[in-house]
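Presented below is the structure to which this report refers.
A selection of the complex's chains, in situ.
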Amino acid sequence: MDWTPLVLTFQLATITTIILVLVALPLAYWLVHSRSYFKPIVETLVSMPLVLPPTVLGFYFLIAFSPNHAFGQWLDEYLGLRLVFSFTGLVIASVIYSLPFMVQPIQAGLAGLSPSLREAAFVLGKSKWITLWKVEIPNIKAALLTGIVLSFAHTIGEFGVVLMIGGNIPAQTKVASIAIYDEVEALNYSAANSYSLILFVITFCILLMVYAINGGYVKRFWK
Amino acid sequence: TSSNNEKLSIATSANMQFAMEALVDEFSEQTGIECQLMLSSSGKLTAQIQEGAPYDVFVSADLKYPTTLFEKNLCTSNPRVYAYGKLVLWTMHPTLDPSLAMITHPSLRHLAIANPKTAPYGRAAMEVIENMKIQHEIMPKLVYGESIAQVNQFVYSKSAEIGFTAMAVVKSPKMQEQGRWLEVDPSLYTPIEQGVVVLRTSTHLPQAQQFADFLFSTEAQSILTKFGYLVPSDN
Amino acid sequence: MIHLDIQKRLHGAKGGLNLAIQLNLQKGDFACLYGASGVGKTSTLRMLAGLMPVDQGEIKVNHQIWFNSTKKINLRPQDRSLGYVFQDYALFPNMTVWENLRFALPKGASEQRISDLIEMVELGDLQGQKPATLSGGQQQRVALARALVQQPPILLLDEPFSALDHGIRQKLQDYLKQIHQQFELTTILVSHNVHEITKLANKVIVIVDGKVTQTASSQQVFTELGVQQSLQLKGEIIKIEEKGNELVLSIQIQDNVIQKSIPLKLKNQYQLDQEIELNGDFFMH
């Protein structure tokens, strides 16, 4: 059993999730508070990566990131970034693809908060950022957790985009989902099963821990 | 719907699509039997057939998958090889001239091949590399497509400068004028045998058998040749 | 110090309500907004604090323009440094009592101030609790303490004692009065309690149907409204009893007899038939 794909998978999922939190928070914040006419358009656009089949989306990424097209060339020349067939490319593609899973729950959470909390913090002289950080985020923990779990799990199982943009290079872009897919295609069902099982068990344990801590079950147990 | 059930369902590897469409047209014209194509990867089709997919004939781009089905007693007879695939080296870069010598050149960053584990063209490409004894130089450049189709996308989008694909691809109506290609010396790889089987669960057994036989007719074989396959009679 | 002249269109119980408020307060003023429910008191405070958009008008504080509709000036609430006790408290549910106060503490200020305030509002052993498990009156006291942590020059208090019992209410009124004088604050209080207003405010602003109809001392205002705010009555001690370590005085005022407990050590200050002055604090709970 080759463990590299599994390690790579959890690296990818973790990095993607962290970046997503950082990107989605300000975006969701803007979406909640903006009265702009663009708002519903941006809201819609955020969900759109979900609509295209992953392989197709991956193909578009491939074209966009390819050094032979304007954007990819620019990235290559000015930033020295080659996104196709690289781990960085996987991360960027995963972030875009999983964006709705993080933005939308956070947005719904923020929208559900009583405005008087913000107001109270403002009157105390606190900036929007401190208010978001110290008052709003701690009060939408459930929604934030939803976003994190959905993004994390989805990045682990994500496969089409990753396969397309990553090129299935061992130890670089061959994540577990692709390894499992390979085994299924090769009719190696028992190998696919064991990979799946391991992936499943590890993720199950991680999420179970998250939920148990969040629900206070761990505290209850130790009491 | 009922009209679907009257048609002959032909499961085929997605990369066989063009040749199959031409073959099916010819077959329908000759016999009046209507057909519909079910496209997917050989691996998925095999899994589905094992679980009772309502297909009549399985035209694979490989011999491994039909053989598996036969061993599980799901076919009426041994798989028969109706064609051989030809491997080519293909690039979309206007400045590149495809040759086996150039793939080791340092300026070439990515070489796309299909997954050797699952795709026959991938396995053949790997054999070429091994026979040329260039694994060490070439390994870091390799990017793997899930199937030939993905290799095509890698090459087409120029993400990979060059790739090993099927001759059927570069001869297809859509790609004929696109990029440049070189046929790989067939002695460098074991022939890519493509097998056909009639499925035991078929509800149109006679017609299914008729289609399988049709693949070996002169009309069919000339179509296959036109689309870039080697046919058994050539050997 | 505070000059406010604003207009705002709101919903009222009898159709639209055109709020049009003028206020002119000096530094050190303790003003009270007095008026029926739904007359626009909270809205006035919210507009002063920058929490509700003003339709038209100007707000000037300390010669600084906070809001001006023609000049399109509108200071953020953050820049208007004032303390605000919200009518619905608006405590942060994710923070404990102590953390709610800590959040309000300006950088560099000593945490001693928090402990003192928590002591003052009598929430000592509850400082580790989240607001959700506090009683209504306890939440109100946290809201008051939180508004005082920053020691702001302007205090806006929206019915800050409405959920409190007599004892703690008196105590906090006294404390408020004291810090108001000590730090020369400018305070605007919303209250329905005449006694409280009389005790605290030097200016009462009466609002009727969204307009200021009167601005005067509480004495004047309530006299004109026919509301007696603080009677100074004389009574006569008709009985003195000892109960435990307390002295119970029975006092006659006209035909009424009332009882009052005082500490035993004050025994020699009182005797039978003595005339005794009783002020409003004493009667009203």
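So that you can tell them apart, the chains are marked A, B and C in the order they are listed, and the count of residues begins at 1 in each.
The rule is short, and it goes like this: a residue touches a chain if its C-beta (ideal position, glycine included) is under 8 Å from a C-beta of that chain, and two chains touch if they have at least 3 such contacts.
Computed from a prediction, not measured in an experiment: that's the story for all the values here.
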| item | value |
| --- | --- |
| Overall composition (this structure file), stated as a label formula | A x2, B x1, C x2 |
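Quick note on the criterion: only the chains that are shown with their structure count from here on.
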| item | value |
| --- | --- |
| Chain C reached from chain A - shortest hop count over touching chains | 1 |
| Per-chain CA centroid nearest to the all-protein CA mean | A |
| From chain A, the most remote chain by mean C-alpha position | C |
| Chain centre separation in whole Å, for chain C relative to chain A (CA means) | 50 |
| Inter-chain centre distance, chain B versus chain C - centres from mean C-alpha coordinates, in Å | 85 |
| Shared interface positions of chain C, touching two or more other chains | none |
| Touching two or more other chains - residues of chain A | none |
| Footprint of chain C on chain A - complex, ascending | 114, 116-117, 119-127, 134-135, 138-139 |
| Of all residues in chain C, those that touch chain A in their complex | 49-51, 76-84, 86, 88, 90-95, 103-104, 106, 146, 150 |
| In the complex, chain B residues that touch chain A | 41-44, 46-47, 65, 68, 93, 110, 112, 115, 117-118, 142-146, 150, 153-154, 157-160 |
